[in-house]
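A short worksheet on the structure shown next.
One chain of protein is taken out of this complex; the other chains stay put.
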Amino acid sequence: MILAKKDLDQALGILSQDAEVFVPIIELIEDKSGIKEPAFEKKFMPYFEGAAVGLDNFNTVKPPKDVLFPNVEKLYKYKTGENAYIQEILPEDKPKVLFGVRPCDMRSIDSMDKVFFTKEYVDSYYAKRRDLVTIVAIGCLDTQRTCFCDSMGIDPNDAPTADVMMNVTKTSRTKACPVTGCTIPEDDGSYILEARTEKGQALLEKIKALCTEDGSEEACKDTVCKLKIEKDPKLDEKLSTMFEHPIWDKITKGCIGCGTCTFVCPTCYCFDIDNENYGAEGCKYRCWDSCMFSDYTRMAGGANPRPTKKERLRNRYMHKLSYFNERYGETLCVGCGRCIENCPAHLDISEFIEKASKVDADAKEYSEADFAGKEAR
Amino acid sequence: MAYTKEQIQEMIRQEAKKALATGEVSAVVGWTSTRFEDRTKPFFAETESECDLLVWNEYCINGTAKYALDDRYPEKKLAVIARGCDSRAINRLIQDKQVKRENLYIIGVACDGKDNPICKECQHKNPLTFDVLVGEEVEEQINADRFAEVLAFEKLTPDERYDYWAKQYDKCIHCYACRNACPACNCIECYADQYRTGWQGKAADREQNQVYGLTRVYHVGDRCIECGECERVCPMDLPIMRQTRKMLKDINDLFGDYECGLPDDRKPVLGEYKLEDPDEFM
Partner (left out) sequence: MAIDHDCSCNKNPLLPSLCRVIDVKQETPDVQTYTIQTLDGRKPFSPLPGQLAMVSLLGVGEAMFSITAQGEDYIQSSIKRTGLLTEAFHEMQPGQEIGVRGPYGNHFPIDDLKGKDILFIGGGIGIAPVRSMIRYAFEHRDEFGHLDILYGARSKSDICFKEDVLENWPKEKDTNVYVTTDVPSDDWDGHVGFVPSYIEEVGFKPEGKKVVLCGPPIMIKLSSESLLKMGFQKEDVVTTLELRMKCGIGKCGRCNIGSKFVCLDGPVFTLAELDELPDEK
């Protein structure tokens, strides 16, 4: 089915009638004092009439994961003392649509599905949210300089597990965005939508009247990532022998130990459970946690198996690139580049992947100077 | 300027090598290149050949001083390449008794202003504390507009200001990058990490984010060296320096000219009590 770009808002409006439609929206944060230029922020938020939808162009800073796995989520409420009780709080029944998910982010949802649905326990909260969500993925027309999903085995043009796949049509004219320089379709362009699941079919059914069928139209699928990295295809196995490798000392030195990389990462799913009390009543909630924080593994007596940033960052990289492969059969880094873009210390996981791919796994010494030929400018 | 960037870069490399050659220094913290031309990253040069990877250009933005806290009881000195702001950060750490001067070897270098908005307001391009100076000092600019942003913001109504910050704190993701990058945030254990005490909730909602924001600004308000790292590192682009500058402006109004991280060893004003302290608010 073909949807003209000009009809996109109308389609989102129709879908919003019986679902909460999360779509990348560009928000202007204005400073009334007039001191600073208004700031642009792009994030997945519920569609509203007149929203500045930003399907193409750059990806959102925050991944769409919080629609399925909110930053803060209530688990149950309770009362202590007389008439004590524990009462489950499940997510509300409202159906949701995640519209405009990039292929890297779709892959990250596949990984979260593995975590929350398999290995003996199904997480009731995630499961309920997941079942109620229909996902419309969009192929990337352009990539950012930190995008390397195709080096991680993901096609930036296609998200096989999405309910609906959406691409810009080949005949759409494109232009460069005056603000970001990204290639985006002209306003008279159109999208081609393909349902991949029953949920997807049901979704397309609702906006059928806005769409046309044109068998001659094809999806534009020739996007490649700007960042190409050389990754050892068996890096996961190699890393499992490199726990004591001197590379960890070196590459973790610049880390400042904040949680930015984990919170902008679409696949980081670790959480903490804590409570909030109001007198005798209270509620238990879970919230995102970061393996980069010192209290993440610190035990009651004060002992900590990961006392410094070296152990913490090593665990993070190993989890992404080796442990997850061993447990779930796939790499947990999808190459979205968010951590590279946002790291305060400019650490770069793609650089680590390349270096770890090249080093001798048994080396006793490691020097950045060995990579100087490629690095120094 | 008498020296080109390339010349200064070469001199930095030579000083770094000399420092390592003394055997008293474990590593030299500076900057090296990344795969992006407009970006460098903090780098620990530990061997002579690694010293040749150190770079000096307009993208050497990250603060270097805070890395001195990674090992509070080092066997050898840590050499730090310090611009004006880094040297103020080092003074901050020394004055807060978090590092010992004798554990540092400071390679000072006058800053030419980096590709970072806050550098335009900088009043201390020259390092204030160093063991060796690379190149020569530059002329300082006196920034009369240091508090221009705060002055403009103060003109808004309280409701407008509240709405503005509430919206900002809705964006906060609780990553603590602002804390971890800040040389004034140097507690061995942050109150926010002692979350079993209940002081700081872990949920990243408006309420808890605001608690954090207010606590942070009061903790660092009278010790801020105005490097702007907090604002630069924020992945959600919160204008954090605006809060700290407001504190500094109020302190300046109440206690007279006040700048932190200078070698004069003036105690943080909110950390000491004098009989003649202003008390109009009481």
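Each chain gets a letter, A and B, in the order it is written, and its residues are counted from 1.
Just so it is clear, a contact is a pair of C-beta atoms (placed from the backbone, for glycine too) under 8 Å apart; a residue touches a chain by one contact, two chains touch by 3 or more.
Fair warning: this is a prediction, and the values are worked out from it, not measured in the lab.
Asks: Quick one: say which of A:27, A:41, A:123 or A:194 touches the chain that got left out.
Replies: Only one listed residue reaches the unshown chain, and that is A:123.
Asks: Considering the whole complex, which of A:161, A:308 or A:357 touches the chain not shown?
Replies: Reading the full complex, the residue touching the unseen chain is A:161.
Asks: Under the stated touch rule, tell me which residues of chain B contact the chain that is not displayed.
Replies: On the side of chain B, residues 196-197 touch the unshown chain.
Asks: For chain A, which residues lie in contact with the unshown chain of the complex?
Replies: Chain A touches the chain not shown through residues 75-76, 78-81, 84-86, 88, 90, 113-125, 127-128, 130-131, 161-163, 196-197, 240, 243-244, 269-275, 277, 280, 282, 284, 286, 289, 291, 296-301, 303, 305-306, 311, 315, 318-319, 322-324, 326-327.
Everything below uses one rule, namely that only the chains that are shown with their structure count from here on.
Asks: Please tell me the distance, in whole Å, between the geometric centres of chain A and chain B computed from their C-alpha atoms.
Replies: Here chain A and chain B have centroids separated by 31 Å.
Asks: Name, in rising order, each residue of chain B that touches chain A in their complex.
Replies: 27, 32-37, 39-44, 46-47, 49-50, 52-53, 62, 66-67, 70, 148-149, 152-153, 155-156, 160, 164, 167-168, 171, 173-177, 179-181, 189, 193-195, 201-205, 229, 232-233, 235-237, 239
Asks: Would you tell me which residues of chain A are touching chain B in their complex?
Replies: 29, 31-36, 39, 41, 61-62, 71-72, 145, 227, 250, 253-254, 256-260, 262-264, 272, 274, 276, 285, 287-290, 293-295, 308-309, 342, 344-348, 350-351, 367-369, 372, 375-377
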